[in-house]
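Just one protein chain is left out here, and the rest sit where they should.
Letters A and B name the chains as they come in the text, with residue numbers starting at 1 for each one.
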Amino acid sequence: MSNPITKYLPFFTDAEVPHTVSARPDTGLYSAKLGIWLFLASEVMLFGGLFSAYIFLRLGAEPGYWPAGLLNVPVGTMNTAILIVSSITVVMAWAALKMRQLGKYKLYMLVTIVCGLIFLTVKLSYEWPAKFNHFGVFIKKEEASKYEEFLGNKHLKDTGQSPRWEISGHLLDAPKGSHYAHQAEHNAEHFAHETGRHDAVTPAEDDYVIQLDAVNANPSDKENDRPHFWPVPTSTKLAVIKASDVESASVFAPRHSTYFATYFLITGLHGLHVLGGIIVFLYLWLPFRGGTQLYKTNPEHLANRVEIAGLFWHFVDLVWIFVFPIFYLL
Amino acid sequence: MSSIATADVGHHGGTDPHADHHHHELGFLQKWVFSTDHKVIGLQYGVTGLSFLFFGFLLMLVMRWQLANPGIAVPVVGGFLRSVFGETVMTDAGALTAAGYNVFGAMHGTIMVFFGIVPVAVAGFGNYVVPLQIGAPDMAFPKLNMASFWCFFTSCVLMMGSFFLKGSAAKSGWTAYPPLAGIADFENGNIWLNGQTMWLIAMVFNITGSLLGSINFITTIIQLRAPGLTWMRLPFFVWAQFVTAFLLVLAFPPLEAAGFMQLTDRVLGTSFFMPTGLVVGQSVAQTWSGGGSPILWQHLFWFLAHPEVYVLILPAIGIVSEIVANNTRKPLYGYKAMVYSVFTLGFLSFIVWAHHMYMTGMGAKVAAFFQVTTIMISVPSVILLTALLLSLWGGSIRFNTPMLFATSFLPMFGLGGLTGIPLAFNAVDLFLHDTYYVIGHFHYVVAPGTIFGLFAGVYFWYPKVTGRKMSEFLGKVHFWGSLLAINGLFFPMFIQGMGGVHRRWYDGGVTYEQLAGPVLHWNKVMTVSAGILALFQLVFIFNFFTSWKFGKKVGRNPWDATTLDWDTPTPPPHGNFDKPIEVFRGPYEYSVPGYHADFHPQTSRD
Partner (left out) sequence: MSASHSHSPTPAGAAHDAHGHDQAAEAAHIAAHIGGYIKVGVGLLVLTGITVGLSYVDFGSRQMNIIVGMIVATIKAAMVAAIFMHLKGEKMTIWRFLIMTAIFVVGLFLLTLLTHSDPVSGTSYSTH
């Protein structure tokens, strides 16, 4: 005991902690299950903070500044269904392990992983990029009368609806110096190729030329007052907007509006959770020592791990159940 | 790993009698750096946190110099500070600049709260003591525990690194209120490498670390209590940590969400907190879409930051309770009432946050709601304090160093708490908001309150950690010097605050001489007191390091205490206990009539 510090403080590996696999009798829980529920409680508060921001900003938004119907509902519905299917398969994977059917476990887990990957792929390679190539300008209110043919505020007022200040579609020509110039050039080429028209690019240096969305092409059409399930294709009608009449202009990126800011932040964070879930599932599916190898020595431990990962995955699904209607539908 | 029995002993005894068989000699890194042992992680947190406490204190010293001697170069170290912190913070002559004052102010608050007190009080003491007190071999998730520390450590590196970025560290206060925080620190043109962005990124890591740690604490306390250690036999410190962990798990995530939002406001140009038509410089800013609300940030921030106040104070109350019971040689007065109070306190702390926001223009109904809940929360606080005070009654008190700090905690925390009550009423708050009165109020709670509690804890558990006691003489010098100096530092703040001195005047109020003139001379008193306080901390540092080598050697239970942490070898080995632990009685059975000793350990069967 010459020096008690060096004698007693060498700490090596994890101390052997009880209740990693077995349940504690008085709580009926193994530790990880309690831990994951506490983690999920904190996740509830995390997404709760984000949803409260959504409510706060949406209620505080001035009329006409909270867009609707800009997202692709069929694709969103499909992704929702995919997540639900993956939730079913992950609970089936756990049940298979509990019944000691390793083959079935591997199959169900594979389906879960594939569903997760499809969800992410659709989000990242289709939904988000489509938004990044969609452009909107908010017209200054005092200049809005000049653009009445695209905004249709008289019709909206007569029918008791919120006013419209935004003109959106595909950007074909941007003012000089805009960092959307490259996108506009690309879109203009595409437009010329599709329609044979070359009038999209104006010689004026301070104009936005936009190939209009249906809602701006016929703003007084009753058809456009209601949301559509199938996305309505962009019209071939063009609008020329002076840069000086514009309050703000951007693609449908987070900086476009508080709507897209909340949409991208919440779906982005949700996407990260999906990615995290996939990584954990891959670990449990592949023959790692903590993965399917564990089945040989301690199948119950593996089942517990799958249960924990599954609880997380169900929670991710549960968040999406709210995300889908508040952004896509309502 | 041949020991089958220890792998899952569960309710048969949460101990590892075979601990000694596992002495594989591993390298320094695995022993001390990448350790999963709760005691090492507790020490890592504790030492890192104490270092940050002293660093944050030094920042404050420079600020106090500036307040008493505005524009005059900092003596002796001015040139050194200029070369370390650069031109944004210090003038060539070595005086603090206005921007520098903002940097130091923001970082003092951030460091003291998130990098000093929480790591020491919650993660340091919690990690080291909680598993010992509940008779557990380690935390429930040792690897998660390590991950928690390394998340925290990453946040430390980022936060400290931000001092060396162009334009220096964050300047927007520890509250980081937008819209100012949203537009701050973009001068060097880099949206990522600047003070405020780095502050946000560091906070995200800090919060993640806290969350992992708190989940671990709750699970450990529920799952790993030794056989016989029923809920009402838990030491009060464990209860305090339990409630604290809940506050962190449930209150921190909304701030993490808000941190992400402010981050995207800064790097992606979103407008969560940036209002429409924000004028920056000469013109309306086009960088943000608009439509956001600065008030939203305040809601999300204070949803954490009010419970955070209790995160700072509860572990200290827990430490003080242990020491009071031990040194009065009496059970705690009203143990059960204290437990229920600490729960009520935790619950209420979630619904009082908007009393920080009376000035934002909320209506009378909402203000009334928050006034009522804020006054309500003083009830459990007063119960806790009263119970501790009554515990002293009729005891033959041993006034050793830990007990001196613990007893002084009571009036000091009381002063901090009572001065908070006027602030709960929004009519009064409209006058006192953002004055030095508020600064005085919360510093009394956390400095002579919490930090004295932490000092008490350091003196109390030091023998368990090192096997040696700290010097009593130096401890008493440290205590009396600190007690006098800290009151000289904080009490004048009440006077200044009621005289109208605003908390953010970087010149000590010289510009507002006509308004605040009669109370400005207190600046000198406070600055001198801060200097004296610093000198007495040197005594502590000296004592801390020399006692490690030369302190008086002690056995398992130098304080004749009853709880399980004193039933381990000193220092505790890996796995903590050298015998199976079973608990037969409550935590504070001191001076039990008819028992042969004046303390009756929880493990004693007879």
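Rule of thumb we're sticking to: contacts are C-beta pairs under 8 Å (C-beta built on N, C-alpha and C of every residue); 3 or more make two chains touch, one makes a residue touch a chain.
Not measured: the values here are computed from a predicted model.
Peer 1: Can you tell me which of B:G195, B:G259 or B:G290 touches the chain that was removed from the display?
Peer 2: B:G290
Peer 1: So one chain is hidden, and I want to know which residue out of B:F350, B:F425, B:F442 or B:Y512 touches that hidden chain in the complete assembly.
Peer 2: Of all options in B:F350, B:F425, B:F442 or B:Y512, contact with the hidden chain holds for B:F350.
Peer 1: With the missing chain put back, one of B:F55, B:Y340, B:F369 or B:F425 would touch it. Which one?
Peer 2: Within the whole complex, the residue contacting the unshown chain is B:F369.
Peer 1: On chain B, what residues meet the omitted chain?
Peer 2: Chain B touches the chain not shown through residues 4, 7-8, 10, 222, 246, 250-251, 254, 275-277, 290-293, 295-296, 299, 303, 347, 350-351, 353-354, 357, 360-366, 369.
Peer 1: Please identify, in ascending order, the residues of chain A that touch the omitted chain?
Peer 2: Within chain A, the residues touching the omitted chain are 20-25, 27-30, 33-34, 37-38, 41, 44-45, 48-49, 51-52, 55-57, 59-62, 65, 73, 77, 80-81, 84-85, 87-88, 91-92, 95, 98-100, 226-227, 229, 258, 296-301, 304, 310-311, 314-315, 317-318, 321-322, 324-326, 329-330.
Here, only the chains that are shown with their structure count from here on.
Peer 1: Give, as an integer number of Å, the spacing between the C-alpha centres of chain B and chain A.
Peer 2: Centre separation, chain A to chain B: 37 Å.
Peer 1: Spell out the part of chain A that touches chain B in their complex, as residue ranges.
Peer 2: 4-5, 8-22, 24-27, 29, 31-32, 34-35, 38-39, 41-43, 45-50, 52-53, 56-57, 60-62, 65, 248, 250, 253-258, 261-262, 264-265, 269
Peer 1: Any idea which chain B residues touch chain A in the complex?
Peer 2: 3, 6-11, 14, 16, 19, 22-26, 30-31, 35-37, 39-40, 136-144, 211, 214-216, 218-219, 222-224, 249-258, 260-261, 264, 268-272, 276, 286, 288-293, 296, 299-300, 303, 466-467, 548, 569-576
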